[in-house]
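Here it is: the structure, laid out below.
A single protein chain has been omitted from the complex, and every remaining protein chain is retained in its original position.
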Amino acid sequence: MNDTLIVEKEKPKKLRNGILLTGLPGIGLIGQVVGRYLVEELKAKKIALLLSPHFPHQVFMTKKGGMRLIKNSFYLCHGKTHDILILLGDIQAMSSVGQYEVAGAVLDYCQKLGVKEIMTVGGYSTGKISEDRRIFGVTTSDPLRERLKKQGVIFGEARGSIVGAAGLLPALGKLRGLEGACLMGETHGSYVDTVSAKQIVLLLSKYLSLKVDLKRLDAKAQESQKVLKKVQEEVQKSMEAQFEATSRNVSYIR
Amino acid sequence: MNDTLIVEKEKPKKLRNGILLTGLPGIGLIGQVVGRYLVEELKAKKIALLLSPHFPHQVFMTKKGGMRLIKNSFYLCHGKTHDILILLGDIQAMSSVGQYEVAGAVLDYCQKLGVKEIMTVGGYSTGKISEDRRIFGVTTSDPLRERLKKQGVIFGEARGSIVGAAGLLPALGKLRGLEGACLMGETHGSYVDTVSAKQIVLLLSKYLSLKVDLKRLDAKAQESQKVLKKVQEEVQKSMEAQFEATSRNVSYIR
Amino acid sequence: MNDTLIVEKEKPKKLRNGILLTGLPGIGLIGQVVGRYLVEELKAKKIALLLSPHFPHQVFMTKKGGMRLIKNSFYLCHGKTHDILILLGDIQAMSSVGQYEVAGAVLDYCQKLGVKEIMTVGGYSTGKISEDRRIFGVTTSDPLRERLKKQGVIFGEARGSIVGAAGLLPALGKLRGLEGACLMGETHGSYVDTVSAKQIVLLLSKYLSLKVDLKRLDAKAQESQKVLKKVQEEVQKSMEAQFEATSRNVSYIR
Partner (left out) sequence: MNDTLIVEKEKPKKLRNGILLTGLPGIGLIGQVVGRYLVEELKAKKIALLLSPHFPHQVFMTKKGGMRLIKNSFYLCHGKTHDILILLGDIQAMSSVGQYEVAGAVLDYCQKLGVKEIMTVGGYSTGKISEDRRIFGVTTSDPLRERLKKQGVIFGEARGSIVGAAGLLPALGKLRGLEGACLMGETHGSYVDTVSAKQIVLLLSKYLSLKVDLKRLDAKAQESQKVLKKVQEEVQKSMEAQFEATSRNVSYIR
């Protein structure tokens, strides 16, 4: 396996007003909590996997004695106004080369399904706790900016850079004619922020005319955090082993 | 040589109930000891080499003044019920990208020969010495789980992740329609565990209806350990030289 | 996106006496200041972008709530005697493999447009402040050396090596039959040297029969420095985060 690979479990029809939402690990875990919650509440269906040689070369053992690859997954659900593709995953690629390769594969798949709009979700770390939990946005499209402004998204205040898929997907998508934006929930940055995640779920449900009940979000967020922590610990363990091995001792052959 | 390469010395007929067993370096050296022992006891024949640019760029000098590449090798033997392909090697690829590439090449070759089942062998490190040396399993296939349970393999108790080929081969194999499992011998983790290796040889000989005499296993394990130690020392030497060179001094050009 | 990519916004006609000038980050920021200044003064038009998986996987947020990829850009202007292609960018590829790949893509594009001459611009660090700010040159072509000598460029005094695009582009260009040189402004090396940059702008305007007013150069240089500093800080932040993560803690998944 030399390249990032998308394994389709189902081949859906061309999407109607197709939009991609991302729920990947990042600041305040906001993207991931939002993505997982929407998948569950909207009963979205898993339709494809994304595997990559730029993910760690590890598999996780499950409680039932199964094994699962480190992967990202695509889920699909049909809203009143939009067909919504949601990308979930416990990990992002570990190098620039890997990040660009995975982003390219995601966009290829989106275009194949007829997605027109790329909406990534992340956190915007301020180092303090804000009451409002505003939602900041950046976008590659003026019409999309107007649509999002109507929902209360604040443009032109966030500063700095966005690392990883949350930035690459809309920015590279633009080169393919896709509208794109990144929504960032205001957050402290050093803990999981379900308040901010809720704000984004609310905003997205209005923007996409969805009915989403928020009351299970806190419980779901805790679960997400637990899963991610385990993934991180396992990946970290093997990375430390490799790091030590590369620089020093004999035990690197596992 | 830009890609992992399989050099076939012989082209066997399609395998009958083909199964891949792996004997690669890992925890407690269990996989490697089991694999090497089976190759010897079953008089398996070397039919192919696997070379990779993700292995160290070194060759070993032999006692007779020859040289051998760092490689993995495939051996084939014909049991009563199964044709058994065994993958041996002193090394695994040194990066995620390399691990996925090598796993893909192994699976391509397995499919070409008609292998239906991927059985990797490793150790499960507990940090203590258990009397029983239980055998834990994870699998991608319910029927295979049932077959292995009958042999006493314990499912659902091992926790965490499996790093490298022992996990990637069955997990990626599943995407190609191959049944797969990883057998892990319970072991302390910081020394070569021939007791645990013996348990797995026993289990495999029952599972595959083989006649295997266990009495030479201890001697064979010592030999494996010696070989691997040498390989590790040599690879380590050159890695340290490179590491120093990259970070500091002038001597990196060798 | 697996390879360096050139996105053409316009397809110009074959260039007349086509020459490539580079304005990339480097010693004393001379190349970048010269390049940006020429683009502005000559009202050169952006005709293509260069994206690469060897650039950082980040996007920058703009003041207006937009986002921009880390990229290089090609600008075109038509002088009296030459059609001039200018390559600007805030970054160069981060590895040898990336540097060669990007250089190859730049040269492919130059050849497609009909560029005949590659002129890179950089600084030559002496560790002291010289009154004259001489301009040193190295070249792959005897006729070009003669032409540049007439403009006062000093050949045969600079020593050592040139790292990155400023060296690779003319040297690799030679293998494709393109004339090439690197112009290096004498400079201290540890601060932005607009005096040296002015000398090179003067020289290029004579060499290419251009009318360039120098009076806005200082202001422009300050702007360049500010932009680059921001880019560097953002890229640095994410690189440090990755570095820490690889060697130590759990927070690497962003």
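Brief remarks on what is shown
Note that the chains are named A, B and C in the order they appear, and that numbering of residues resets to 1 at the start of each chain.
Everything below uses one rule, namely that contacts are C-beta pairs under 8 Å (C-beta built on N, C-alpha and C of every residue); 3 or more make two chains touch, one makes a residue touch a chain.
What you are looking at is a predicted structure, and each value in this text was computed from that prediction instead of being measured.
Within the whole complex, touches from the chain that is not shown fall on B, C. Only one of the listed residues, C:Thr81, C:Ser130, C:Ser209 or C:Gln232, touches the absent chain: C:Gln232.
In the complete assembly, the contact with the undisplayed chain comes from C:Leu168, out of C:Met1, C:Leu168, C:Val192 or C:Leu217. Although one chain is not displayed, its contacts with chain B can still be listed: residues 1-2, 7, 51-69, 94, 234-235, 237-238, 241, 246-250, 252-254.
By the touch criterion stated above, the residues of chain C touching the omitted chain are 3, 25-27, 90-92, 94, 96-97, 99-101, 103-104, 137-140, 145, 155-164, 167-168, 170-172, 175, 182, 228-229, 231-233, 235-236, 239-240, 243.
Everything that follows uses one rule, which is that only the chains that are shown with their structure count from here on.
Chain copies chain A and chain B are related through a rotation whose angle, from the C-alpha fit, is 90° to the nearest 5. Interface of chain A with chain C: the two copies contact each other largely through different residue positions, with under half of all numbers used appearing on both sides. Comparing each chain's Cα centroid with the centroid of every protein Cα atom identifies chain A as the most central. Between chain B and chain C, the centres computed from C-alpha atoms are 50 Å apart. In whole angstrom, the spacing between the mean C-alpha positions of chain A and chain C is 35.
The set of chain C residues touching two or more other chains is empty.
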